[in-house]
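Every protein chain of the complex appears in place save one, which is left out.
Which chain is which? They are A, B and C, in the order written, and residues in each are numbered from 1.
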């Protein structure tokens, strides 16, 4: 396998804080190795629509600390069709691009895999998603920032919950995975944490709230992942109000604030490291792998296997939640 | 009128960041003048239920930077009845309390006014509300913090809006007043700011969005006060989606995060100053006034007049919004 | 006097957070009035070196929330000479620029005044300085952000001061003015605030510390303006250690973190408003005034008078410091 001479980098799927740090690392490592580096705008849409521009070292100056992605991201239906991918390939060839780095989630990697099976362009994936639920890596870019944003927001909510002796139900992001809920819930002392990975027992929650009210432990906080089987924060709010009509209950949906903001140190670090190694992979002739970090070491997973991971759930943590919130 | 010798301080109504700084100032200024100072818990409820404790200088150590209120706040139906206020008065007399400082909003001041008409205990009000809409003062404790919290949250939302070229509709607090919406909207470059003080013209907004889409100005941000005549963020979202079915529209309700958090410098300063002057007022024999700040000077308004102010709206600002967001 | 048709905008002197919001307002208001707007880089140096570029609405997109200044700032010796100013004028004429907006402090305004006396180009000043000490305005762009940065930093220092029962001496910015020290000191509950406007009495401080040690009030915080007559934080630290050799004393110099960071809501608002009005001034044929805000209204001061203000000092505040920190 030959080393590439011109590479493209794109961000795809939902944006996550730290993607800019990864772009910067890909661009500068590429330049370091004498490659030409192209920025592909709006994910695969930019490949199909030839929205592709050369990048230099200055293109990525002063972006390591910024949220969002300077390359933007978008969904692209055309790329899901063979015709669309053909156009995309022709555009890449036009620019001479012979290697790709895709920063995104499992959906983006599936697209890369299909594309790479059809056309001989090596694709390296970098896991960028706030949800953390990727196989083959302990970290995904954006999770640490998102969970800290959630924690800071819940801290503020606790101030007012405490002032009023209210029950707050806070919904955080996580359609398939409860990581943001679990981490932010433990870190803010939530009494209950409702996640998609476990069956939620509403009766138990109601019983817990009733018992606590008796003890006049008044501030109560329930953190719910949006993908919990109850249906999310609003649904949990309805159930609680129905069963405990005298309780002073409020629901907060944290929403999109969790996607933005300046990335944390950790997200910048792993993004820098993964970006660097993605280019190293291309230089070593690797193709169609995702760059992950497992036990602090780089780990390379075939893109085929880079899917959402339903992780074996750490029961110990749920036990800690119960004991510490009491 | 005699000077008081024992005073009580309470927080009432919705909590707002900076209330603790005001409590601290009342307690320490009271002690400075040789008064005994009592903390009344959970607003008027604490008066009715005799939830009243003496405070010393240490009671308020290390609280100036904390959100919420260490005295807690609550609604109190009993205090709305003559019987309830009689009990409250008896409790105050039991402790010898002959002066009150009430930190809260217009509803809390109405209660104080009625109480003070019935019983000879001077009441001084300190305006603590994130909504800012009080007559007789340029500042209310908590507004500056709340509006900065909103700005930081919208900044994060802009990151992801920008990455996706999406339209975001963000609802901020403000049931009767558009201050949080107006200030946070200008500060984040919102294209449209919808407030209760003006009639919202949905056609104009749709026209604006359509025109901007043509110019491919892609990031769009609409900030809506919860009390806007459209009905708030969710309603605006529905209207826009109906009229522009192809637009990628998201709604965020910022909610209770705006009530909490460590207060800004300004909120700590005005809270400290107002707390100090509230006690000065009591020492000077003033009664039933609200302590305000107008044009950087202390201003004393009879509690009767300390109502929500429908401010003469500054048209210039709306003009600036239009010009700067273009 | 004729209305200008092409205007230039520059930032000069020390940078301050919110300058970008002011640039944005000048550019967009200028475009709104059909003017051509040029960005002049690195202050007067850009005028002398013809580092001048046309700006459009996109040039200032997504900058309202950023610290620093996209136009950069620099000192310029050449502009202090008649020859340098002649070159600067010739460069402006070359571009057809017939109006200037200068965002900066009193030094920058003096330069503008001299230039404007020599050449017929109207100059409007916008006060941008974290020090706040300008005549003719209640607000300067950057002060609110700087003082909040100082407050957040001192809050962190208090955490560790409190854990160790240590005395911390914190130096904040302010060579000629004690505003940052005074505001941040009150907002963090400092026992002593040392500012250039008052003669510092070291004996009194030592006496206060000794007395407090006896009462075992253990956390102590002294906030010092860098321009205090003692010589600043390090000097105060030396004096205290000499006189109280057993005290556990630490000195922190906050330094340049106070100049950067995303501007607060207030700084973005006043910058937007001042930028808008600066262009309005040019359109109305005003020349050589500074745009200020006094008692919430726009105020126009001849640039000649836009000097550092030794403000009549508010004694009440120093009294509040003493009472509240006890």
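Simple rule for what comes next: a residue touches a chain if its C-beta (ideal position, glycine included) is under 8 Å from a C-beta of that chain, and two chains touch if they have at least 3 such contacts.
In this text the structure is predicted, and so the values were computed from the model without any measurement.
Peer 1: Give me the visible chains that the unshown chain touches, in label order.
Peer 2: A, C
Peer 1: Thinking of the whole complex, not just what is shown, which of A:138, A:165, A:213 or A:248 touches the missing chain?
Peer 2: For the chain that is not drawn, the touching residue is A:138.
Peer 1: Out of A:189, A:231 or A:302, which residue would touch the omitted chain in the full complex?
Peer 2: Hidden-chain contact among the options goes to A:189.
Peer 1: May I ask which residue of C:231, C:261 or C:302 touches the chain that does not appear here?
Peer 2: Of the candidates C:231, C:261 or C:302, C:261 is in touch with the missing chain.
Peer 1: Can you tell me which of A:32, A:93 or A:175 touches the chain that was removed from the display?
Peer 2: Only one listed residue reaches the unshown chain, and that is A:32.
Peer 1: In the complete complex, which positions of subunit C touch the hidden chain?
Peer 2: 11, 15, 17, 19, 42, 66-69, 72-74, 149, 153, 155-160, 162-165, 168, 250, 252-261
Peer 1: List the subunit A residues touching the unshown chain?
Peer 2: The missing chain touches subunit A at positions 21, 24-25, 28-29, 31-32, 57, 61-62, 64-65, 138, 144, 147-148, 150-152, 155, 158, 162, 183-184, 186-189, 219, 262, 264-266, 268-269, 272-273, 276, 295-296, 317, 320, 323-324, 326.
One rule holds in what follows: only the chains that are shown with their structure count from here on.
Peer 1: Quick one: remove subunit B in your head and tell me the pieces the remaining chains form.
Peer 2: Subunit B out, touching clusters read A | C.
Peer 1: For subunit A and subunit C, let me know how many angstrom lie between their CA-based centres, rounded off.
Peer 2: Roughly 39 Å, centre to centre.
Peer 1: Spell out, as numbers or ranges, the residues of subunit B touching 2 or more other chains.
Peer 2: Touching at least two other chains: 155, 158, 162.
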